[in-house]
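Scroll down for the structure; my scribbles are underneath it.
Every protein chain except one is present and positioned as in the full complex.
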Amino acid sequence: MSETPKLVLFQCQWCLFSPADQEWVDTQLPENIHLAKVPCTGRINPLYLLNAVQGGADGVMVSGCLPEQCHFKTGNIAARRQLEEFSDYLNHIGYEQDRIRFLWLDLQDRGIIQKELAAFEAQITALGPAHNLATRVNETAGGANA
Amino acid sequence: MSNEARSPYLPIPMHVLHAYYESTDRSLKTLELSFDDPQDAREFFAAFNPGQFCLLSVIGKGESALGVASAAWEGDFVRFTAQKLGSVTNALHELKPGDPIGMRGPLGNGFPLEDWKGKDLVIIGGGCAFSTLYALTKHLHHPSNRGDYGKLTVIYGTRTSGLCMYKQDIAAWHQRDDMEVHQAIDVPEQDWLHHVGYVPDVVKEVSPSPVNSVAVVCGPPIMTKFTLPALVELGFTPETIFTSLEKRMKCGVGKCGRCNLGPKYICKDGPVFSLAELNALPADL
Amino acid sequence: MHDLDALKAEAKRLLIEGVVDMVIGFKAGDTPLHPQPAFFKTAEEVDQLVYNALCQNNLATYLTRFPKTLKIGMLVRGCENRSVNALVFEGQHPRESLYLIGVPCEGIIDWRKIVEQTGEEVVSVIEQSDNTVLVEAKSGYYTLEKDSLLHESCARCIHPNPVSADIVIGELLPEGDPALARKQVAEFAELSLQERHAWFRQEAERCIRCYACREACPMCYCEECFVDHICPRWTESGTTPAGMQGWHIVRAFHQTGRCTSCGACERACPMDIKMTYLTEKLNDDMRRKYNFEVGLDATTPPPFSTITLDDKSRFVV
Partner (left out) sequence: MNLILKKDQLNHLLDAWRKDYEVYAPQSLQNYTHFLPLQDGFELAFDKAHNTRIPPKALFLPTSEALLKFTKFGGYEKVPLETAPRIIFGIRPCDAHAMTMLDTVFEQERYTDPHWQARRDATVLVGLGCHVPCHIGFCTTVGSGPFNHAGLDAILTDLGEIFLVETLTEKGERLFTQLETASEEQSIQASKLQQDAAASMPIAFETEGLKEKLDQNFDSPYWEEVSRSCLGCGVCTFLCPTCFCFDIVDEAQRGERVRNWDTCMFRTYSLEASGHNPRPSRVERTRQRLNHKYSYWVDQINQIGCTGCGRCVRYCPVGLDIRAMLRKAHQLPSEVAHV
């Protein structure tokens, strides 16, 4: 029995060029996916990822634009070394690296985010819930808040 | 006798009665809180003495120490004026009437009114620290208290007229015959009728007589630093000059250790100290 | 062995000729196992200079506490020199107002390892030329192998020699074997995920949050540390599992590409908590992914502050 995994999506608000995709993300995002829109992937500080992971996220997806298509020119490159290293580092202490995924979208892409999220959810369901590091979850949400 | 039966850390459940801005630049806001449980009100006012402070508690934000700005006779509410500075005071500024809030108090020693009986009083305040002096003045205005004290002089300075607190009430004080009010602002403004200048200079200008008289000073550290020597110059002895001190406080009941001034804790042994007591303590402010 | 007289002579020259306003070194501690960092301002004070394998602090941590206009002389070993370079690169002190007296380092002794063998009551510790240490304790005399007493970070040190000192006193030592440095990370990586997590929890949750590791680290000089932030509160402030893990994760991560593996954090910890296994992983990644070694000079920017398009890592899908 694998209950639906709790996912967090850090979505750069520029990267979904088609209004339909952005509309879907804003309104029909499945219940178990928590959305955090950011002005740019460069704005995502590893502490955001840590807060998501400690808050009980089984998987975290960061979606942004392809390197040359960033609305802020180099925003999406600035943070990627930090985020990538942070995911490698969390793996070092017990949070599988596959639980953090980066998704780079081309401006022409349509309907990619839905598919990618579904694939990511399947992958995380296979991995199972992430008990390690989920220490900041309130008792009411069933966290290991010992 | 006050509320030591309950845990000293458990706030009294209160709710906001009134909330209105006190200064034109919206940096000061006055909150009037009333008690959810009348029994708490009785206990509070049984132990309350002007000059005491309380720790206002906002859930998830923390607590902040504020002087009580209302006298007991004004009614079953407690008034505070908060300057918007940190996370707790920001939350206080967003409170609307009816919102729940916690309050721990009354804490501290407050003004030694018993010792001052029969004496003239000079009340010198500056900026938003005037709140506890406002409570003291209102306490003295009550017919049953006013007779115990002699001449009452109030000197209240603020940077600008907009920052002056309790404007209507203080304006009415000018008409009272049983007290003398001197207001001051730092920089001259259009149609400002009172003093212009810093409080220490205004004190020298007013030069209240030290004979059988007590002075209370409450204001920003810079003002207290220059007002105390001015009073000593006028002839006030260190035993007759009092001030209410400000330092970082957390528990408010003399346990967390951070508001100490030498062996004394400002929250438990103060916040009101005489200059004589202060001179015996190290300059660790 | 360090040539103490030569070090003293150089330090005195610097002060007498006014090359620097102050020389940072060590002086005899009040207890034999702990020489104290010392700040010499006059030539006479330099007579108190002591320099041996028990000097366990990274002196570069004091650099950010003095005004940038102050001309500072400092005794630097390999890791300290690289910490100073990293601080100079981050604009914490101009290199021209620094005079670095380089000392090739044979490794710092972990005083806890001495106490384990000789008991707490140590009277004196004397380094001897044949790489042994003579310890006089209440329970008798001990001659111990120095290599067995070295702190783990020093046992796997790659850069014992100062890299950019103004003068080097003592002969240079052979460079360490990089595989040795990787050994700890490789061994830890072989453990299963749950074993790694169990070790991380066991070490992190003994912490009492006294922040000695933060204050001992030269690269931790923030005016307001992320643990002092209130809105938002990045990690929990208490010694709960969440707070302790959050603190250890982020403190080490802030040293990525900045930590010179000096081990001062572990030596300062009163609870003997192991934490270099976190920073060594990050240093190893920086070497492996970006071929970057911190502090070899004061000009190459660390990986997180450079932007290049040709990264081969998982990022570019």
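Per-chain residue numbering starts at 1, and chain names A, B and C are given in the order in which the chains are listed.
Just so it is clear, a residue touches a chain if its C-beta (ideal position, glycine included) is under 8 Å from a C-beta of that chain, and two chains touch if they have at least 3 such contacts.
Worth saying up front: this structure is predicted, and the values here are computed from it rather than measured.
Residue B:61 is the one among B:61, B:159 or B:194 that touches the chain missing from this view. Remark: the omitted chain is touched by one listed residue; of B:132, B:153, B:183 or B:260 this is B:260. Within the full complex, the residue among C:5, C:47 or C:120 touching the omitted chain is C:120.
Mapped onto chain B, the interface with the missing chain covers residues 2, 4, 7-11, 13, 57, 59-64, 85-86, 89, 100, 102, 221, 246-248, 250-251, 253-258, 260, 262-263, 268, 279, 282-285. With the whole complex as reference, residues 29-31, 33-39, 56-57, 61-62, 112, 116, 120-121, 138, 206, 208-212, 214-216, 224, 228, 233, 236-240, 242-243, 267-268, 270-272 of chain C touch the missing chain.
We take it that only the chains that are shown with their structure count from here on.
Our note on geometry: chain B versus chain C, Cα centroid distance of 51 Å, whole angstroms. The touching residues of chain A, when paired with chain C in their complex, are 46-47, 50-51, 54, 67-68, 74, 77-78, 80-82, 84-86, 88-96, 102-104, 132-133, 135-136, 144-146. By the touch rule above, chain C contacts chain A in their complex via residues 188-189, 193-194, 196-197, 200, 226, 232, 234-236, 240-242, 245-246, 249-250, 253, 256, 278, 281-282, 285, 289-290, 303-304, 307-309, 311, 313-317.
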